[in-house]
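All protein chains but one are shown in place.
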Amino acid sequence: MKLFFIVFLNGLTLASLYFITACGFTLIFGLMRTVNMAHGVLLLLGAYIGYEVVEMTGFWVLGIIAGGLSCALVGAFLQAFILGRYQGDELRQTLITIAISIILADFLLWAWGGLTYQISLPEMLQGGIRLPLLNVGYSVVRLTLIGMAIVVGVLLWLLIAKTKLGIIIRAGVDDREMLQALGFEIKKIFIIVFAMGAALAGMAGVIFGSALSISPGTDIQFLLSSLVVVIVGGMGSVGGAALGALLIGLAEQYGLAYAPTYGVVFTFLIMVTVLAFRPQGILGRAEQ
Amino acid sequence: MPLTDGSASNQRVALNLKGVTRRFGSFVAVDNLNMTIKTGERRAILGSNGAGKTTLFNLITGDFPLSEGSIEIEGVESSTLPTHKRIQAGLRRTYQHALLFDSLSVRDTLLLAVVGIHNKWPLFYPLKKNSKYHEKAEALAKVAGLSSKMDVLVGALSHGQKRQLEIGIALSGDPKIVLFDEPAAGLSPAERPVLTELLLSLPKKLSVILIEHDMDIALETSNIVSVMHNGKHLLEGEPEEVVHSDIVREIYVGKRQ
Amino acid sequence: MMPDQLLKIDKLNVYHGSSHTLQDIDINISNRPKAILGRNGMGKTTLCSALMGLTKAASGSVFLDQTDISSYSPESRAKTGIGYVPQGRRIFRSLTVIEHLKLVEKKDSRWSIEKIFSIFPRLAERRKNMGDRLSGGEQQMLAISRALMLDPKIMIMDEPTEGLAPTIVDDVVELLHSLAEHEIGLLLVEQNISVALEVASDILIMLNGRIVDQVTAEELKSNTQMQQKYLGINFA
Amino acid sequence: MSRTLLLIVVILIILPAFISDFWLNQILTRSIILGIAALSLTFLTTYLGVVSFAQITLAGVAGYTIAYFSPNTTGLGIELPWLFAVALALLFSTLAGAFVGAIAKKSVGIYSIMITLAISMAFFYFTRQNYSIFNGWTGFSGITAPVAFGVSLEDSLVFYYATLLSATAAGYLVVKFTSSPLGLAVQGVKDAARRVRAIGIPTTPVIIAAYAFSGFIAGMSGVLNVWQQERISSFSVGLGPTIDLLIIAVIGGMRHPLGAFIGAITYVLIDTFVIDLFSRDRFNMIIGLVLLFIVMAAPQGILGSFLSAQKRIRKYDNNAIKRKIKNDCEI
Partner (left out) sequence: LSQPILAADKIKIGVISILEGAFASLGQDGVRGAELAFKEAGGKVAGMDVEIIVMSSDASPDSAVNAARKLIDHDNVDIIIGPLSGSEGIALRDLSKGNKGVTFVNGSSAAQDATFREGSDNFFRFGGDGAQWMAGVGTYAFEELGYKKVAVVAEDYSFPYTQVLGFMSEYCAAGGRVPKKFWTPIGTKDYSSVVYSIPDDVDAIFVALGGADAVNFLTQYDQAGGDKPIIGGTITIDQSILDSKGPFKKLLIGAPAGTPTVSDYEGKEWKEFTASYLSNFPEGMTSPTIFAHHYYMAGKAVLLGLEQVDGDLSNQHKALRASLNNLEFVTPTGGTMRLDENRNGIIDNFVTEVYEREDGSLGNRVLKLVSNVNQTMGQDPTAFRAIGAVSRENPSCP
């Protein structure tokens, strides 16, 4: 029984991490309909840069900012010069981002090698504390993740639902031409959105690299988990992504604890089941 | 000029709507609506924008499920039948927003419409060049005024041409009840008399429900008029009578007519 | 005062593949509202969309208020002062009514959300509805409002009364009349002849991608032969 | 187009006389096999409007069936006469296709990518974790192509012709299918599913039929693939091959069956030789750049760019039509 609760907590903290890593993806994917297959590699890039900055300066927060900023730049570049002109051509964008992720991943391998990296946490987040009721040690940083996820989620939701930028973005997804005909410079707006999504990815990468670790191949895992989370939850819905993350996080941890052999299979079967009955995801809006 | 005498009470019933209701969240788009369409009847439905007319059509065809009430088509309880079964039972419709196959040619679209109606299950093998289906498709194109556009992709048709194609599809096979959702919208003045002609020339045994904001067409082609307002069936009656009633003047017709 | 030449179209040509959809279009629009009439598929929508920059013109130029906007992007054209009400409405399906209006709300515009709501009370009632959950007529009102809120110098309206109930057509006609009071130019594509004749002072006739004639509304009203020739109709 | 097609087929028939075994086996035959799999994807994408990531899974179902029911060195499975094994393989892949269709029937566009991706990942992890049927991580090896009607398919030339014949059959089937009323209905579902129902055709069976058909085509490729590779494992149905297939389909072009094969040969050439031509440590970067270049430079895929230019001229040759309109309008 104790294990059951611990696993629940594990699922919750993992879900927070998944949510944080999926946020940039929801933003780009949910709002611009760009299937950004380079999301994982952007996370990885942010994490490596964050690592360097933390090693250099010793400030963790600075690492997060640096990871975010560098990815924002890369993202803006990609959208402005490569992806932008194919807006609306989903399949081609998918392919282009796959190509970009192959190139970038190889670049990262070149620059940082194939070793595993962990980013040092600030003193106060290191190590574990004893949980009062369950009487087990628990990692501080994992507990903090829950808080971070909530903050990120609320900010993102406000951005999408409440700001004018949010309205513009949603309109742009529905009918780009019409939005142009209303005087909006859609290209610029999409560059900003992509940069924001990439920045979120970069920052999430630093957090991920601190809580767990990063190495080549992590990018694919990021990408898959983000895809699953966003799709199960419903594209463009922040609440949905949170719900999706929770479902997948819990499934994964319970799977690992109680049925390790087929645990991963279950994760994907959950996704299949959700989508078979709600193709638009749990909280997504139907296409027609 | 009424086509049949709407008052004859011993006529067969083509469509019977009882307590039909549809809610979207808390909003009631169609509200406890009762209506009986007799075989051969030509009914126009008038009503302001958002009155619930298109929603009513969507309920009849099964595009949307009912919230409450029942629908009988040709005496058969059809409230829960899937759309294609209702179509196979003789129901047809046009969509207000042309809903067409942009990547098929006009010919293929009409072929599909013809084949779809004639077979329970679309054929797996290709059709012969001059099959009976091709003839029927040609005939439909002629009715819709699209004979010259047979090999054009539907996506490249102009707005009005798409509306014409909608009508062609709705007349495929051997329809018993046809629902026209604003067929004249987007048609040029030159096309409108043609449409009127077409509506008037439909077989007598066919039942028609017509949503139309072009009053000339609506009044000329119908023998009974229903008025919808805020989802309710406000009143029905002889065309002239209804149009000149004060309430209809106020909520629908306005002063310019 | 409105300039004499608000919109000037000079030898505009548009192709779809190899078909020559618009052929040497010349139009001048001043303070007198103009309407284009023509049968289905003659190129009216193509013209509107080319003016907006959404369809590429092969040759020809467009001036708005003396500025050559031929090379402008759609967004620059909108900013320069064209309000566009497209055929088929093109409402954003995932925005609510109020979000549509907020999207284009401007501080110093003559058109506020309140003003729009007073013109179309139906929109106020449905303010929280998503774009794709509006009736056809409601969408049409919203499309007009959306363009108006940009405070344009000229409105290009592609069949704005399509699908509207007669009472609401009355409202729209009134609104179109008032455009002139606000010194807003108007290029109107209409299939509803009576609306066109009532609103526009000049009528352009389009046939197979050409402007084949220009007459005053008065002339066309009285000349049944002309009606027969260009529109294929008889006014009873 | 048909004359070009004939020319291509003739060239392909006489080509083995001029090339080495390696080119025959590892480049041509492999490309054609991949091309058949890609064809099952381009079919779904072009006509049903869904991007299916499950095609490798469907091919895998056929492949595993062959492995399980043929002699192999894994010590798992039951030996059946090869014709039975092939029939079972195609049956299973068709059924699996129908099953995927039944699950994904409501999903279009991006959503279809995701649900099929989820299905394929579930299958991948299942094969990796299960040892009793799929022999887990390692899979089956030592499978050999059978002796069919007196000739050994192990002979690379024979196998090449068998592959070529299968590809031609697959292409023919796709063309026939798409021009049949069912095929038109499939395209109708892509454009407006609601309208398909409103002309009296139920959409679910149409969607399932399209997926099942694609399963059959993918199954053909799956069978040939096991015979060529002489092995199959969880890696054969993983994310890598799945994405490769998408790359093949897109760079080749989706509009015409031939595109899948052009994409496949392009991909195989890049995959095989880039490491020789460029620095071996950075060859992935080169592959990425080449892919990026093709996708950006040829919007409709390599074949598509060529075809669409042709098609546009043919389809939209409105001059004749316009003359007619003129006649209709002139009073």
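For clarity, chains are labelled A, B, C and D in written order, and residue numbers in each chain start from 1.
Methods note: contacts are C-beta pairs under 8 Å (C-beta built on N, C-alpha and C of every residue); 3 or more make two chains touch, one makes a residue touch a chain.
No experiment lies behind these values; they were computed from the predicted model shown.
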{"item": "Shown chains that the omitted chain touches within the full complex", "value": "A, D"}
{"item": "Sole residue of A:C23, A:A66, A:M178 or A:I214 that reaches the chain not shown, by the stated touch rule", "value": "A:I214"}
{"item": "In subunit A, positions touching the absent partner", "value": "3, 6-7, 10, 13-14, 17, 51, 106, 109, 113-121, 126-128, 130, 136-142, 212-218, 221, 252-254, 256-257, 260-261, 263-264"}
{"item": "Those residues of subunit D which, in the complete complex, touch the missing chain", "value": "20-23, 25-26, 73, 125, 128-129, 131, 136-139, 141-142, 229-231, 233, 235-236, 238, 240-241, 272, 275-276, 280-281, 283-284"}
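Going forward, only the chains that are shown with their structure count from here on.
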{"item": "Which of B-C and A-C has more C-beta contact pairs", "value": "B-C"}
{"item": "Distance from the mean Cα position of subunit B to that of subunit A, given in whole angstrom", "value": "48"}
{"item": "Where subunit C touches two or more other chains at once, by residue number", "value": "16, 39, 41, 232"}
{"item": "Contacts with 2+ other chains: residues of subunit B", "value": "156"}
{"item": "Subunit A-touching residues of subunit D, taken from the complex the two chains share", "value": "45, 51, 103-104, 106-111, 113-115, 117-119, 121-122, 125-126, 129, 194, 239, 243, 246-247, 250-251, 281-282, 284-285, 287-289, 291-292, 295-296, 299"}
{"item": "Subunit A-touching residues of subunit C, taken from the complex the two chains share", "value": "52-54, 73-79, 84, 86, 90, 92-95, 99-100, 102-104, 131, 146-147, 150"}
{"item": "Touching residues (chain side subunit C, partner subunit B) in the complex", "value": "16, 37-42, 45, 87-88, 122, 126, 133-138, 140-141, 159, 162-170, 173, 191, 193-194, 231-233"}
